[in-house]
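Right after this comes subunit A.
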Amino acid sequence: MDILTLFVALPALTILALIFAKDLRQSRTIAMVGSLIQLGMALNLLFAYFRERAINKEVFVFVKDVVWFESFNIHYSIGVDAISVVLILLTSIVVLAGVFISWKMPELPKEFFISLVVLSAGVYGFFISTDLFTMFVFYELAVIPMYLLIGIWGSGPREYAAMKLTLMLMGASAVLLVGILGIYFNSNADGGALTFNLLQIAEVNIPFEAQKLFFPLTFIGFAVIGALFPFHTWSPDGHASAPTAVSMLHAGVLMKLGGYGVFRVALFLLPEGALHWSWFFIILSAIGVIYGAFAAIKQTDLKYINAYSSVSHLGMVLFALLMLNKTAWNGAILQSLSHGFMTALFFALIGMIYGRTHTRDVTKLGGLLKVIPFISVIYVIAGLASLGLPGFSGFVAEMNIFVGAFQHDNLFYRIATIVSVSAIVVTAVYILRVVGMMLMGPVKNDAYLQLEKATWFERTGILLLLIPIVIIGVAPLWLSNAILDSLTPFLAHLT
Partner candidate 1 sequence: MITDISLYEVLTITTLLFFIGVYGFITRKNLISMLISVELILNASVLNFVFFNQYLYPEMLQGAIFSIFIIAVAAAETALAVAIIINLYRKISSVEVADVENMKY
Partner candidate 2 sequence: MDISHALLIPMIPLLIFLVLGVFYNKIKPAVSGYVGVMGMLVSFGLSIYTAYQYFLVNGQIDGVYQSISQKTVWMRFTDTLHIDMGVLIDPISVMMLVVVSTISLMVQIYSRGYMKGDSGYTKFFAYLSLFTFSMFGLVLATNLFQIYIFWELVGVSSFLLIGYYYTKPSAVAAAKKAFIVTRFADFGFLIGILIIGYYTGTYDFETLNQPDGAAILSWTSGSFMGLSILTWALILIFIGGAGKSAMFPLHIWLPDAMEGPTPVSALIHAATMVVAGVFLVARLFPMYYFVEDGFALQVVAYVGAFSALFAAVIAVTQTDIKRVLAFSTMSQLGYMMLALGVSGYEGHEGVGYTASMFHLFTHAMFKALLFLGAGSVIHAVHSNYLKDMGGLRKFMPLTNITFLVAALAISGVPPLAGFWSKDEILVAAFEQNKLIYLVGVLVAGLTAFYIFRIYFGIFWGKETQYKHPPQESPASMTLPLVILAFLSIVVGFIPFSEFISADKAGFEGHLNYPLAAIATAVGLVGIGLAYFFYKKENDLSDRFVHAFGQFYTWTFHKFYFDELYLFITKKILFKNVSYPIAYFDKKYVDGTMEGVGNKTVWFSEKIKKIQSGRLQDYAFAFVSGVVVLALIFVYFLKN
């Protein structure tokens, strides 16, 4: 089996093994071993990619193509470039951390881990596909388990949140499907057969009228899961109700599908449509950046704060993608990556704090730095990373976005950039507000004095997420070079 298909096959094997698991111990061990192997494979893929790239200059490497639905010309065609490789790595790390964080999942552990693994399989499949339809199938595969995960293992108004999330994402999928079919039925514009293959479509000159029509559909279809204003409201409620590992996976990985899809499909296949519409979506995403940050200031629930912060940070991704230049795109990919790690880390920490204090209300917490120092210190670090402190990945990503966006020749785009940059101040406000209220200050509740220190599995999960943030933040050049290299064909296609 080839190196990429394994990424979908291994989760299938894990699920098979999980079915025979008897209790929590067995199922978590199986899930851990499975995702550990997955992480090993992702690391191996990273190195294999660099080796392969040195000799293979195609857009995608490790390409494989199998027909699976002949009459519509649907192929199981796979391939990766640096962008998908790093996102696969992100996924494998977050999944493993998620398994560690769910070490003590009390109810229905087997089913929980199965859903988690199904979700991850969908994500891997999405990242490796180069066929629009296959991509879409995997996308759906990733979204559906979300409903179960939130609806069954969630807290608070979980049915409501699960329903809202699923319906909004399904609604977006419907729009997306129209967009994809629109692309499909225009893929023979230059003669030839209809096709779903990304690279083949990219060579076709889809008529401008069609691009104008289908770009917004495709863009919105993907951007909803990337929390585009005003379609972001599923995310705060969804995150608030989801169990910790699910929030991590959702915000850390699933929301990245949006930006990735926009980049791979909407911008790549419909470049003229993108140029035509970019001003409009720039406005929306810039609003999202500022708006999410301001909305986060007022929240009192930790998860809501983080959810709105995600709206702001992912708004930045879409914003950068629409700037349609190399530096900004590089920034967008880096931001996806960096936000994936950071927000997963945040949710993990929030889960730990909630598990100990049974509240997520910042006004009720206080002085945790003294009681649970490890968790609190990491929270401070995550906060600082999130507000773009140099030395952490967020800074690298944001600076790429800002510099890239500011290189745009059009004054309007530069002004929009300045507006977005102002988010760095607001971000500092809401992060420090939480740090000040929750971690510093006097201990508000005597019951908190006896909180349990972080356990080994919690520490492992946290460090797994923290290390990449620091690595990217300290030494970003290799990563950014690899990404830039992969961006070139996409950029060439744009002009």
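Here is the rule we use: a residue touches a chain if its C-beta (ideal position, glycine included) is under 8 Å from a C-beta of that chain, and two chains touch if they have at least 3 such contacts; residues count from 1.
In picking the candidates, the idea was that all candidates are chains of the complex that A comes from, given by their letters.
What you are looking at is a predicted structure, and each value in this text was computed from that prediction instead of being measured.
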All of these sit in the same complex as subunit A, but only one touches it there. Which of 1 or 2 is it? 2
Interface residues, subunit A side, partner candidate 2 - complex: 164, 167-168, 229-234, 237, 291, 294-295, 297-299, 326-327, 367, 369-370, 384, 387-391, 395-396, 399-400, 402-404, 406-407, 414, 417-418, 421-422, 424-425, 428-429, 432-433, 436, 439-443, 476-477, 480-481, 484
